[in-house]
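Please read through the structure below; I'll follow up with questions.
Missing here: one protein chain of the complex. Every other protein chain is in place.
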Amino acid sequence: MAILVGEDTRVIVQGITGREGSFHTRLMLEYGTKVVAGVTPGKGGMEVHGVPVYDTMEEAVEAHPEANTSIIFVPARFAADAVYEAVDAGMRLVVVITEGIPVHESLRFVNYAKSRGTTIIGPNCPGVISPGKAKVGILPGHVFKPGNVAIISRSGTLTYEVAYALTKNGIGQSTVIGIGGDPVIGTSFTEALKLLEEDDETKAIVLLGEIGGDMEERAAAMVKRGEVSKPIVAFIAGRTAPPGKRMGHAGAIIMMGTGTYKGKVEALESAGIKVARMPFDIPKLVADLLT
Amino acid sequence: MAILVGEDTRVIVQGITGREGSFHTRLMLEYGTKVVAGVTPGKGGMEVHGVPVYDTMEEAVEAHPEANTSIIFVPARFAADAVYEAVDAGMRLVVVITEGIPVHESLRFVNYAKSRGTTIIGPNCPGVISPGKAKVGILPGHVFKPGNVAIISRSGTLTYEVAYALTKNGIGQSTVIGIGGDPVIGTSFTEALKLLEEDDETKAIVLLGEIGGDMEERAAAMVKRGEVSKPIVAFIAGRTAPPGKRMGHAGAIIMMGTGTYKGKVEALESAGIKVARMPFDIPKLVADLLT
Amino acid sequence: MKLFEYEAKSLLSKYGVEVPPSVLVRKGEDVRAKIRDAGLEPPVVVKAQVLVAGRGKAGGIKLVKTIDEAVSVAEKLFETPIKGVIPRLVLIEKAIPHDTELYTAIVIDRSERRPVVLASRYGGMDIEEIAREKPESIVRRFIDPYTGLKGYEARLIGKKIGLSGKTLASFASFLQALYRVFTEYDGELAESNPLAVVGDKVIPLDARLIVDDNALYRHPELAGDRIEESGEYTEWEVKARRQGLTFVELDGDIGIISNGAGLTMTTMDLVLEYGGRPANFLDIGGGARADLVKKAVGFLLEYPKAKKIFINIFGGITRGDEVAKGIVAALSELGEIGKPIIVRLAGTNEEEGRRILKEAGIEAYTDPIEAVRKVVEA
Partner (left out) sequence: MKLFEYEAKSLLSKYGVEVPPSVLVRKGEDVRAKIRDAGLEPPVVVKAQVLVAGRGKAGGIKLVKTIDEAVSVAEKLFETPIKGVIPRLVLIEKAIPHDTELYTAIVIDRSERRPVVLASRYGGMDIEEIAREKPESIVRRFIDPYTGLKGYEARLIGKKIGLSGKTLASFASFLQALYRVFTEYDGELAESNPLAVVGDKVIPLDARLIVDDNALYRHPELAGDRIEESGEYTEWEVKARRQGLTFVELDGDIGIISNGAGLTMTTMDLVLEYGGRPANFLDIGGGARADLVKKAVGFLLEYPKAKKIFINIFGGITRGDEVAKGIVAALSELGEIGKPIIVRLAGTNEEEGRRILKEAGIEAYTDPIEAVRKVVEA
């Protein structure tokens, strides 16, 4: 068993005929993911890397009733509509890769999906991989290997970096989730931790945070309340970032005293979580936990 | 036991300081209904017939945590807001007396309440009475008496007429629900029938319909499907109304072949439901069913 | 409240829908000058702006090939009643050559409690006709009122009525605009029929919008008296509506006043059952005060078809004392004019009501059957 994606994952790619959609469909297929259909309005009847394309999710699901997961590569202006279409078509997981979606739209579709029991990963995320089983995302497959350490991360590329370091050190991964860098995302650290806590395959968890927001503090509070029994190693990007400057998507507008590197590290450490100084220290810390 | 309202009903009157709100608060109290609080923005601290008034539902519920039902007498322009306030304050039943609420607003709050598990009766309805137990509405209490025939009705005054006829003939009522005359209402005939089917106290049901819409046809279909085991007597107002004229709130814009007197009577009769020619025939038909 | 075609089209245009170029002409204006100033080239369609149903079949819409013809047709339309209504406005619109006519409408579905979009590839006939002749062609989709009509839903509906490519995209945009008009203007109905397919886009050749009367206060820009233009009402119905009374004219001689549509219709049924013939439907609604009752009674005293008056009230939110005061006030003001009045009173405050009537010399009945027998005999 793995969480979110696994052997039973059957994927529909929304925006499959676009540059990224088509490219990553190929990479997902090469990784062994069961991509059963693609959707691009107006392009029904085509094939992309052997995957049949439909005009609508309704038609795709009718032809492939086994589909349970969607991945969205649709441009930002149309992405919210694609999410609604996926949720209404009954997908249980929707991975939104698209960057640049207006936050008021994400706000709405994230609430909508939640009320209908669909899990959203992203937007602006690299997706999810359960190494050796399935990849629903844009993560470079070769840096991962099967194992029992989960990674949850706000940053895509940092995730690859850390997974690569773990893999090189012989530590495989159960499920790796890039939760996304937007202000409003479908699955936060605390929700991901809840899923991982119940996952038999996960023995330890790596949490990759960033300065800004309070998601790391909330995760720490959850651990402090005793809701996560599995050991966690954390890393927070932005230790040396000058305060008051917005580093890409990091940083909230009204911080209310949270969001600094120091605050996050203190919160995590006070919950008994080891915080790595550099990402390359993580394999050693994880290995210590697992022995 | 009775449905919707009974001994455990504790009422907050929204719009209690208005003419109708205050008048019917007195009548409800006289009937024995436990009215625990009233709400009118800006009038907090007053009393109406001994009932304490609050500015907000939040304060009313804080002071009277036993409250579980709200009745709304607020003017049409502010009624939707009052419904949201009642739902958000955790009322399990909200009776909307107000007439003239824009249908797009009702549409929204009815869906909102449903998703949060609150039952709405109305809008534009006379309310609910479980004779001898509690009255949440504007129905004239003295025409009802306790018993085991339920009445569900689209028309307020016709309900009184029929209840009065039953009472005079020695037939008491379990629960009487005026579901309201607006195009969009919170509880339809089929939903009311579902509740009554599960009510131990109800042995027979009187359904008072009107021309227009398809609610009676839907009730008939439900009975035909075998979902209602209790005997039903129906009456449809508007037998002699000329077609094509809108009689008050009766009549839909797009009928699609439904909504006529003849169509409704045929649907009901084909489901084995007795249809009274005149409302004054109902007591006899009900008495026949009960023996 | 029904909007005129030109009003509905102007709202659609506000939301980005391309509508045929046109000019609105008022009775008395120079039709030729208006057409010229608008730069309209023939052929054009001359359309009476009336609110009656079936305006086309009744001769209210004419396609003409020259400006001269347009002028003469328009001037004739201003003189010709369309189902009893003489138009005060005529819309002269560029004729749009097209192959296909679609049907689209949005209404509120009472049972689902959701807006429902209806569409068919067979436009040009009304929905009842489509439902009869091509029922399988009607696509229905219920809409979540909180999210509105989503883009993919609009495309899905278009696809199901057989559109594709750019036409489908144009249709989807149109449908979203129609939905916005429907919600932002509190529509009971928003319809475009026919919606023409012209090349790879859609253009509404007709448009209807019925605005919820309860929401009119939010749309003061739509105000205006359209009671006569609607063609729905008789002379006495128009009078009644101007006074705020819910009145329907019937053919009998017994004037009826009651409270609540259900009881008022049942009172009509009752009168017929006992051998009488109702002269009208007049529902004073819920919670009527004395002044409204007085107005209703006064109206029936003047309404010539009503030779006698039956007032059947069962009080809930309506109070017997208010009803009684209204009746007494009407009679004392208008004096005795030879119309027998039979009152039946029950429900809230019925004792006070009965007492007030008695003091004025009127005996109120309790039993409706006794009362109706009295009316029929009177």
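We call the chains A, B and C, going by the order they appear; numbering starts again at 1 in every chain.
Here is the rule we go by: contacts are C-beta pairs under 8 Å (C-beta built on N, C-alpha and C of every residue); 3 or more make two chains touch, one makes a residue touch a chain.
Values in this document were obtained by computation on a predicted structure and should not be read as measured data.
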Problem set entry | Per the touch definition above, residue among A:51, A:82, A:152 or A:237 touching the missing chain | A:237
Seminar exercise, completed: Of the candidates A:38, A:147 or A:181, the residue in contact with the absent chain is A:181
Exercise. Mind pulling the chain B residues that touch the left-out chain?
Worked result: 41-42, 55-58, 78, 81-82, 84-85, 88, 108, 112
For this session: By the contact definition given up top, give the residues of chain A that touch the hidden chain.
Result: 20, 24, 27, 76-77, 97, 99-105, 107-108, 110-112, 124, 126, 137-140, 143, 153-158, 160-161, 164, 181, 183-184, 188, 208, 210-211, 213-215, 218, 237-242, 245-250, 252-257, 277-280
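By our rule, only the chains that are shown with their structure count from here on.
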Seminar exercise, completed: Common contacts of chain A and chain B, by label, are C
Problem set entry | chain A and chain B, separation of their C-alpha mean positions in angstrom | 49
Exercise. If you average the CA atoms of chain A and of chain C, how many Å lie between those two points?
Worked result: 54
Exercise. Could you say which residues in chain C touch two or more other chains, in rising order?
Worked result: none
For this session: Could you list the positions in chain B whose residues touch two or more of the other chains?
Result: none
